[in-house]
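Quick one: structure below, then a few questions.
Left out: one protein chain. Kept in place: all the others.
Coming up: chain A.
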Amino acid sequence: MRYLPLTSADRAEMLGVIGAASVDDLFADVPAAARLPGPVPGLPHHASEMAVERHMTALAAQNLSAGAAPFFLGAGAYRHHVPASVDHLIQRGEFLTAYTPYQPEIAQGTLQVLFEFQTQVARLLGTDVANASMYDGSTACWEAIAMAARITRRKRAVLSGGLHPHYVSTAATMARFTGDVLETRAPVLDAVPDDDAVIAAIDAETSCVVVQYPDILGRIPDLAKIAAAAQAHGALVIAVVTEPVALGLIEAPGKLGADIVVGEGQALGVGLQFGGPYLGLFGCREKYVRQMPGRLCGQTVDATGKRGFVLTLSTREQHIRREKATSNICTNAGLCALAFSIHMTLLGGAGLAKLARVNHARAQQLAARLAAVPGVTVLNRAYFNEFTVILPRDARDVVRELADRRVLGGVSLGRLYPQETALANGLLVTATELTSPEDIEAFGTALEGVLA
C-alpha cells in the first residue's frame, strides 16, 4: 500500500523487539467478541491512484460547476476570482501539513500569518481586535450571541429579520439547549430592512441585537441608528457580514458602533466548495477580549529578545479551563484563514475597494437587465452585489427551470424560507467581478423564456 512504509520484514523485526508473537497480541485488550476476524465485510478493498482518480472524477462530472454556466448565487457564499498564487501557497507542505502551533519556536510561520490575519480582519471589520478564526460565519454568530450573554448577564437576544436563516437556525438550535431566548422575525419584502422593528424590540432584558450587514435580501441596515438604540438599553450590537468584499465599499461595522462583528470569510481566498470548509471571522472591542471564543495569536519576544508570536490568553480555552471555557472550539479554520490572508495581502485595502466597486457595478447592470424582464421587479433601494427580485410566480420552480436551461439563476427565498409563503416569489441574485455582460444577458433571456 502506497501510504504504508513498513515492510513485512520490518513488522517481524519490530514484533521481536516488542516481544509479541503477532500484531493481534497487541490488540489483546479488545474483548475477543469485538475483534473483527478480517476486513469489514461488504466494502471494497484498496485501489490504485489511477482507479480512485477515475471514480472521483466521474462523481465530480455529475455536478454543474459554477464556472460552467452563467452563475448568480450568493446568500452567504460568494464566487470571486482567487489569484493563482493563493492556492499555490496554501499547498506548501509547511503550511498544509502543520498542526495547531503549540510549539511556537517551530511554528512562527503559522503564527505570524495568524497575527497578520488578525490585523487584516480587525481593520476590515473596524474592530479593535480579531481572533485567529472560527469554523464559519454561522457558528461565529452563535458564539457572539453567547459571548454577549456572558458580558451583559442577560439571555434575550433580538435577531433582525435580515439575518441569514441558516444562522438563525444555528442559533435557535443552541438557544433551545442553553436557555437563551431568541426573538426572531421573518423578513418582509420591503425595499428597506426592518431597523425600526428591531429597535422597538430592544428592552432592558436584551443582551444583544444581531443585524446582518448587508442583510439576507441584500439591503443595508442603518447600523449606527440601531447601535445608538441598543446602547441606550445596555445591549450589545452584533453585526454579521456574510460578504466581506462589501466592506471595500460600505462602512466598517465597528466604525458604526457594533461591539462584536462576525463574518463569513469564504469570499476571499477560500472558494465555494459546496458549503465548506469556510472561515469564521470574529472581531470585537478590546475590552471584551477575555470573553472572546477561539484562538488568539499575540506578539512577544524570545529568550534573546527577538520578536516572535505565540498563542495567547489560552486561559479562556477548553484545554486549560475545561468546562469553564468560553467555548468548546479547538480546531478552527487555519488553512482557510491563510487563504483569506494571502488574498487580502494581494488586494490590499485599495484593491479591495476597487474590487468592491466592480462588484457593485456588475450588480447594477444585472438589476437593470432583470428589471427589464416583463413581470419582474427589483425590491431593494440599496444593495451591494446582491439584491432581491420579485417574480410573478414561485421562484423555486423558476430556479429549477433556469437550471434546465443551464443558467444558475440565484437562490429562491422558498429554498431559504420554506414555511413563509409570502416570500415564495422572491429570488435572491448576486453579481461579482466574475459575472460578464454575456452572463447577464444570458440570464435575462433565459428568465424571459421561463416566465413567458
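In this section, a contact is a pair of C-beta atoms (placed from the backbone, for glycine too) under 8 Å apart; a residue touches a chain by one contact, two chains touch by 3 or more; residues count from 1.
Assume contacts and distances are computed from a predicted model.
As stated in its UniProt record, the chain not included in the shown complex is "glycine dehydrogenase (aminomethyl-transferring)", which appears among "glycine dehydrogenase (aminomethyl-transferring)", "Amino acid/amide ABC transporter membrane protein 2 (HAAT family)", "Planctomycete cytochrome C" or "Putative mRNA 3-end processing factor".
From the set A:199, A:258, A:272 or A:447, the residue in touch with the chain omitted from the display is A:272, counting the whole complex.
Considering the whole complex, the residue from A:202, A:281 or A:329 that touches the absent chain is A:329.
Contact with the chain that does not appear here is found for just one residue of A:201, A:346 or A:390, A:346.
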